[in-house]
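Every protein chain of the complex appears in place save one, which is left out.
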Amino acid sequence: MDNGMEEAGNIMPAAVQESKAAYDIIKERFGSAVSEFDANPTMPFFEVVDTSKWVDIALFMRDDSRLKFNYMACLSGVDYPEQNQLGIVCNLESIGHHTHRIAVKVKCQRDGGSIPSVSCVWHTANWHEREAYDMYGMTFDGHPDHRRILCPEDWTGYPLRKDYQVQETYHGIKVPY
Amino acid sequence: MSEYFSNIKTGATTIATGMAITLRHFFNAVKRKGDAGIDDPDYFKQVDGLCTLQYPKEAVPTPTIGRYRLYNDIDDCIGCCQCERACPVECITIETIKVTNDDLAACGKTSGGQQKRFWLPVFDIDVAKCMTCGICVSVCPTDCLVHSPVADFSEFDVRNMVYHYGNLTRIEAEAKKRKLQEEKAAKEKAAAEAAARGEAPAAKPAPKPKPAPAPKPESDQAGE
Amino acid sequence: MQELGKAELNSTRIIRQNDNRVVIEKDLDTEYMVLSMGPQHPSTHGVLRLECITDGEVVVEAEPYLGYLHRCFEKYCEKVDYPGIVPYTDRMDYLAGMNTELAYCIAVEKLLDVEIPRRVEFIRVIVSELNRIASHLVAIGTYGIDLGAFTPFLFCFRDREHILNLLEWISGARMLYNYIWIGGLSYDVPADFKKRVAEFVTYFRPKALELQKLLTENEIFVKRTKGVGIMPAEVAINYAWSGPMLRGSGVKWDLRRNDPYSVYPELDFEVPVPDGRFSDIGDSLSRHLVRAWEMDESLKIIEQCLDKMPEVEGFNSRSAIPKKIRPKAGEVYGRAENPRGEVGFYIVSDGKSTKPLRCKARSSCFVNLSAMKDLSKGQLIPDLVAIIGSIDIVLGEVDR
Partner (left out) sequence: MSQSPSLNTWSEALSGFYIGWLPLGLLIVAAIPLVFIALYALTYGVYGERKISAFMQDRLGPMEVGPWGLLQTLADILKLLQKEDIVPTVADKFLFVIGPVIMFVGSFMAFAVLPFGPAFIGADLNVGLFYAIGIVAFEVVGILASGWGSNNKWALYGAIRSVAQIVSYEIPASIALLCGAMMAGSLSMQQFSVMQAGPYGFIHYYLFSNPIAWLPFIIYLISSLAETNRAPFDIPEAESELVAGFFTEYSGMKFAMFFLAEYGSMFMVSAILSIVFLGGWASPLPNVGGLALNDLTSGPAWGAFWIIMKGFFFIFVQMWLRWTLPRLRVDQLMYLCWKVLTPFSFIAFVLTAVWEIYK
């Protein structure tokens, strides 16, 4: 991707083709566990349909010599109120091996949903997942240190959910400013 | 063993280099940098010597573009409320009363010659909240809202940080409001298209309770 | 020698020695001490809190606690329209506002698909490189303070002051610029700006050399940092380290080269990585050196930009800014190289609203700091301070 902004208008930029090639390898290995490839020019992604396979997919993506997604740039939690789901979006790429990059989405139920933790695959996911839990409230199965990170431990509610109502008082301090 | 001695040697030489540098600065202390502004051609002339400025007495001049205290020229303000909407921190509070037709001349025009159509009983800027982003300035259609380069405007009482630019006192505002109501009532009877305009005053009282500490600005104005 | 028994309570061991004598060995009663370092501690660079479990001077484990400066950036983003977020991004990494703004604007511009005037691109690069130098000066200066050297810190701040003056001259603010706007700049640069920046470059080169002699080459400084907090390249990548931290581990990875944006592809600059001559690769000294070298590279970039920047008569820096910023529905992950590493913005737009549905900031310090627990194991307390300093955290960005 030479200049993402300028090429964004093209039908299928080279960067998206690279992502597609990477996706095809994953699709070949995991079949129906992953969704179709979304070839949008700004952030090509696919979704993990079978959430239980997420750690396997992650390990495969990291270790397979054709993929080598060893660098997790970002893991963001997202709220999908219309679908009654929460999700995470991981932006992955490969440092020192390939030039491809791809985004992966994993979704779970809005209430009490859980996503397998990939902090054993990419250490950086540890804090990102803690942040996603802190802000959205999905649990990450197998997370080594599953606590809130930015909000206080006894904070109620998950602030970035679309239906979040801020608590009136926190330890006697009035919260809404 | 040679590493042991080379360690001592590099230690001694680098310490000596460092000490030479600080000593040079010590002897350069007779010179001073001065308070030339960045737009001064001599800004980078004096490179050695003390660079402290004793602030209230000496100061680097703020560039004219400087984005510090918000100032509103109320005479040019047409009450479009774009700044209020654009402000990310909601530090601008505006209340408008539509000008009745017979008052248009009294309300006056902006310096650009545009007819003003709103009285502004309340135009408060809480400069303590303001984060000087300049977004309000960029949306202002008449360029009456500006960030002035005055950077130092601290107050002992935080309430004094709320600047009132409104052009009507409270009593005048009540009168204007009543006048508008009367005119509207008269019009409502008259025409059907006035009904649409008649909703405006009904909506207006709704945001009114929001600036609850309304007596405060009045007392401040009285104090002025 | 054979161990016969062991009492757990006060680590008493009963040992039969080779000559059949039975000896009861009792260790000194030692206890771990929990040391709460921060949030008000001189070397935690703000309000980081480290809960250290220490065995004498040795840190057994250090657990970082964040959130003391959490200002709900992401929640704000859902309330504020796209241009209104820019001033908030300044406040994330308040030492490198321009770079963070640039990252955010790149992300939104990707969604909007707008053409940026060339002059704007060059000005953007100049200001963000100036800001990078300013940020590295703070990093190097405070690192000196962490290790007990006060004077370099003030020299750094003296030079940073010139950069802040330059940036105030063009943007109107010293630290929180709101200068780079989506699709343009808030103002064009003043007429003398190019000249003054060129003067700054000539002014700064000898000062950087002096700083290097005073601090970086000092034997005590080298001894304090060399071999401290070594991070192997693979682990660094796995922790998603970026910027000088990752390059300090010997990985030649710079978004300006590897995911080029703006006019960086046209510019000639090196991506400095340590080669093991001055430091052990991956240690604190490497990270410090990378920052020092990067300042030189930034100066080079600025000089080239000054040469190449097109002069346009009556240039309007806001010409390409869309009237109403309402991107089409989609998602984007846009990023740029901050002085501390990769700053990315993941933005979801629903295509209807002028406010983003979701705006996640991937802050470089947050990610870099997450390795703290691993890095601090078994270090001395002074080394812990050296490691925190070399990570160069800005708590505004960690907590957002």
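Quick notes
Per-chain numbering from 1; labels A, B and C assigned in written order.
FYI, contacts are C-beta pairs under 8 Å (C-beta built on N, C-alpha and C of every residue); 3 or more make two chains touch, one makes a residue touch a chain.
Please read all numbers here as calculations on a predicted model, not as lab measurements.
One chain is not displayed; in the complete assembly it touches the shown chains B, C. Residue in contact with the omitted chain (choice from B:22, B:115 or B:160): B:22. The chain omitted from view is touched by exactly one of C:106, C:149, C:285 or C:299, namely C:149.
Residues of subunit C in touch with the missing chain: 33, 35, 41-43, 57, 144-151, 154-155, 158, 214-215, 218, 220-221, 223-224, 380-383, 385.
Along subunit B, the points of touch with the absent chain fall at residues 4, 8, 15, 18-19, 21-23, 25-26, 28-29, 49-52, 54.
One rule holds in what follows: only the chains that are shown with their structure count from here on.
Taking the mean Cα position of each chain as its centre, B sits at the greatest distance from subunit A. One finds 41 Å separating the Cα centroids of subunit A and subunit B.
Once the centre of each chain is set as its mean CA position, subunit B and subunit C turn out to be 31 Å apart. Spacing of subunit A relative to subunit C, judged by their CA centroids, is 23 angstrom.
Counting partners per residue, subunit B has no residue that reaches two or more other chains.
Within the complex, the subunit B residues that touch subunit C are 7, 10-11, 14-15, 17-18, 21-22, 25, 37-39, 41, 43-44, 47, 51, 60, 62-63, 65-67, 86, 88, 131-135, 138, 147. Only residues 76, 80, 83-88, 91, 151, 158, 161-162, 165-166, 168-173, 176, 178, 186-187, 190, 192, 196, 199-200, 202-203, 207, 210, 213-214, 217-220 of subunit C touch subunit B when the two sit together in their complex. Interface of subunit A with subunit C (complex): residues 1-6, 8-9, 40, 42-43, 45, 70-74, 76-79, 89, 91, 95-96, 99, 103, 122-124, 126-128, 131, 135, 149-152, 159-160.
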